[in-house]
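Step one of this worksheet: look at the structure below.
A single protein chain has been omitted from the complex, and every remaining protein chain is retained in its original position.
Chain naming follows the written order as A, B and C, and within any one chain the residues start at number 1.
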Amino acid sequence: MKENGGKWEKFFKWINGETTIDSVILENSRKKRFAKRKLRHQKAKFIALRLKHSKRRIQEIICIIVAVVFIGILLKTASELPTCGKPDNPVNNEVSERYLEKGVEETGSINLVSGMILDYRAFDTFGESCVLFTAVICVAMLLKRDKNNIDPIEDQELKEDEEIKNADGSLILKFVARLVIPFIFLYGIYVILNGHLSPGGGFSGGAIIGAGLMLYSTAYGQENTRRFFTYETFKKVSATCLLIYCFSKGYSFFTGGNHLKNIIPKGIPGNILSSGLILPLNICVGIIVACTMYGIYSFFTKGDI
Amino acid sequence: MILDYVLLIFLILCAIGTTITKNLLDAVIIFMAYSSVMAVIWALLQSPDLAITEAAVGAGVTGILFFITLKKIHSVKGTRD
Amino acid sequence: MTNMLRFLTENHYEAGAIILFGIGFLNLLLQDNLIKKFIGLNIMDTAVYLFLVSQGYIAGHTAPIATVGQKALASKFINPIPSGLVLTGIVVSVSVTAFSLALVQRLYKKYGTLSLDKVLVLLKEDKEDESNP
Partner (left out) sequence: MNLIHNIPFFSIFLAMFAGIVTILIKDGDKARRLHLSITVVIGIMSFILLMYTYTKEQRFTFMMGHFPSPWGNELKAGPLEAMLALLFSVVMFLSIIGGKHLIKKEILPEKQGFYFIMMNLIFGAMLAIIYTNDLFTAYVFIEINTICSCALIMAKDSGSSIIATIHYLIMSLLGSGFILFSIAMLYSITGQLLMTQLKGSIMVLLSSGEYNFPLTIIIALFTIGIAIKSGLFPFHTMLPGAYDSATTASSAILSGLVLKSYIILLIKMYYCVFTINMIRQMRITNLLFFLGLCGMVIGSLLALKERRIKRELAYSSVAQIGYIYMGIGIGSDLGIEAAVLNIIAHALAKALLFTVVGRMKDVSLSQDFNHCLKCAAHKDPIAGIGFLVGSFSIIGIPLFAGFASKLYLAIASFISPAKMASAFIIIAASMILNAMYFIPPTIDIWSPVHESDGNYGPRAKVSKSFALSTTAFIAINLLVGLNYKYIVHIVDIGIQLMH
């Protein structure tokens, strides 16, 4: 349609019934929009340029001077800080010692970092999950399709993309995706489940699974992903996981704060079913992160999940 | 020891590179390289947890999000096909 | 001067982190393009994380993954606290990045530009239009 341009030609085509009226209107609105935008753009450019030469120079120079002085002061400060890598630095005090010496015994986790963030300092980690949740809600608020956020050109493009994906437009991608995706998911699940035994945990594993979902959606189109992952599932799954997180950590904070006994067994350190709440929490965090990452991705691309 | 310096200097060069490139795509790619090198440095500093997370989140997901944003921007501009 | 040199050789991670922080800071202040601004922000954040991680490092010690029944771990492992803090920080910064990029997309749809100066000029024009219709 694009190669034989010209308004009249299109018009005749439309009369002959070769194209729909929608696309003509679309094309026209697109042009109008661009013209308007271009005009504004040029006007703004002109004004901005004029501003730039007078004000911006001085501002930039002041900023650079301030920043250089600032870096100098910070470097001076850092030169007085303890030397990196010495075992007798102030950071290596009784706090880290207990995390290391008693960590396995008190949390049941072999990976001491996991034990620390999900047991000793779990409140931070709860806040962190809430930050992720906040971010995905904000992205949904901004990019979800609605009255204020609809663009016919973009819709058209999305439709084209989807058509290409449904036809055999990206064979290589599909082939590679079919090979790689199972391994990505397996690796992600492995990282999550072994969060208390080896490096990794809910966040990294969840990000890996999220990336796998993104790849699936890129290769097979969003319609296919929607068969098992819609906005409703997203909402329910992430809310459930966050609530489980909220309640289980709430339970352990409550018992801890009131000096009650924690009845959750620790298990034998080193086993996969051990370390008390850390394993379920890791799974919850993993699911939240995977949902969030995929959610953000699909809001970015399609404006919906 | 020398590896440390090389990696650090590479990091600083990458950071300056993102500032001075005119092309946004270049800037994003340089930033992804920066994140990957950062992951390597953290692995050298004996923090494998961080290295995995940074490689997956910092270089992977953040990079993808930047790319999609760039794509959206160009598609609106009309330079897509 | 010798002090500074010694610092650069011994605390090279801190020095690098602070230089990166400065570059990110400058980027955030001076860049007109919003995407580059947010890249600068990310650089600034990762610089702070590098600083923290280097504080937790102890030469000759390994990553804190215990084996069962091991004793006297504090003399073998690095400090786990900075790792935990940075893990939290990374997630915070990816959330912030996602949010800001979503904002950038909406902004572009509305005004067709990524330059902050131009947007501010356009906004002023909009307001003038509103005030004398």
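The criterion applied here is as follows: contacts are C-beta pairs under 8 Å (C-beta built on N, C-alpha and C of every residue); 3 or more make two chains touch, one makes a residue touch a chain.
Computed from a prediction, not measured in an experiment: that's the story for all the values here.
Shown chains touched by the hidden one, complex as a whole: A, C.
Screening C:I23, C:I39, C:L52 or C:I90 against the full complex identifies C:L52 as the residue touching the chain left out. Set against the missing chain, the residues A:I61, A:A239 or A:I268 yield one that touches it, A:A239. Interface residues of chain C with the unshown chain, by the touch rule above, are 21, 24-25, 28-29, 34, 37, 41, 44-45, 48, 51-52, 55, 81-82, 85, 88-89, 92, 95-96, 99-100, 103-104, 106-107, 110-111, 116, 119-120, 123, 126-127, 131.
Taking the complete complex into account, residues 73-74, 76-77, 80-82, 89-96, 98-99, 106, 119-124, 126-128, 130-131, 133-135, 137-138, 140-142, 144, 146-149, 235-236, 238-239, 242-243, 246, 250, 252-260, 262 of chain A touch the chain not shown.
By our rule, only the chains that are shown with their structure count from here on.
The touch graph of the protein chains shown is complete.
Annotation: 15 Å between the Cα-based centres of chain A and chain B. The set of chain C residues that touch two or more partner chains comprises 12-13, 19, 26, 54, 56-57, 61, 63, 65, 82-83, 87, 90-91, 94, 98, 101, 105, 109, 112. In chain B, the residues that reach two or more other chains under the touch definition are 47-49, 53, 57, 61, 65, 69, 72, 76. Within the complex formed with chain B, the chain A residues making contact are 34, 111, 113-114, 151, 153-154, 157, 191, 199-201, 203-204, 207-208, 210-211, 214, 293, 296-297, 300-301. Taken in their complex, chain B has these residues touching chain C: 4-5, 8, 11-12, 15-16, 18-19, 24, 27-28, 31, 34-35, 38, 41-42, 45-50, 53-54, 57-58, 61-62, 65-66, 69-70, 72-73, 76-77. Taken in their complex, chain B has these residues touching chain A: 47-49, 51-53, 56-57, 60-61, 64-65, 68-69, 72, 75-76, 78, 80.
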